[in-house]
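Accompanying notes for the structure given below.
With one protein chain removed, the remaining protein chains of the complex are shown where they sit.
So, chain A:
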Amino acid sequence: MQHEITTNSMISVRGMSKLFGKFVALDRVDFDISRGEKIVVLGPSGSGKSTLIRTLNQIEPHDSGTLIIDGKLINAKTDPIQLRCMVGMVFQNYNLFPHLSVLENCILAPMRVRRMTRMEATALARRYLEQVGIPDQADKYPIQLSGGQQQRVAIARALCMQPEVMLFDEPTAALDPEAIVGVVGIMDELAEQGITTVCVTHEMAFSRRIADRIVFMDQGKIVEITPPETFFTAPQSERAQNFLNQMLRY
């Protein structure tokens, strides 16, 4: 049976919870994300932002509630590998494979998971390395690159799987201001290409510019989901107000 109600949503979440032992990291969250929509997740540290987006590609499986992605119900029985082919992820610490060159980082999953030939995978990787602006670094090892360059590789590596959804978990948090400009520029470009995006970030200007909606979290709960103009000028909840005041102070 198809879940007809969700056909226009890319991601549909109902009453989803995640526990670490007794600790409730995600507390019955509900939201829908349409195809091509750009969502920015905001919230204080420890509020469950990372946990939320990790459940979306099931590297943290949820404990209860329903998760439907691209019309398919996701639970403990679904093959996570198919899901992860469709949902790419970029981490704060890049998590590049240090023993592989930039190119090898990019072609590993296409070859092993998508069963591409080395030639196909290499051609694809060079295209995305070009897109993120580092075509000439393909044969270097991650340790030889700057932080900004490494994060670009991580983005290219995720794109090589040609996902329909991209998840970003504070991709610029470990970068210096100059590198942030570059990486944010690439994310702007991606946004224009219409890929569904869920991004955890503290880059307020970026959020304002590209977000269709802001998801604000606190203590494992989604406190509000609002368009950025409303969120940054007239947040509905007191907690969001406090959060914004804190952010502006620094």
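Here, a residue touches a chain if its C-beta (ideal position, glycine included) is under 8 Å from a C-beta of that chain, and two chains touch if they have at least 3 such contacts; residues count from 1.
Please note the rule applied: contacts and distances are computed from a predicted model.
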item: Options "Sarcosine oxidase subunit beta", "MFS transporter permease", "Polar amino acid transport system substrate-binding protein" or "Cytochrome c1": UniProt name of the undisplayed chain; value: "Polar amino acid transport system substrate-binding protein"
item: Which of A:Ile11, A:Ala25, A:Ile68 or A:Ala109 contacts the chain that the document leaves out; value: A:Ala109
item: Touch with the omitted chain, as defined above, among A:Phe91, A:Tyr128 or A:Phe216; value: A:Phe91
item: Touch criterion as defined above, residue of A:Asn8, A:Thr117 or A:Gln144 at the omitted chain; value: A:Gln144
item: Touching residues on chain A - with respect to the absent chain; value: 57, 59, 80-85, 88-89, 91, 93-101, 108-109, 112-113, 140-144, 154, 157-158, 161
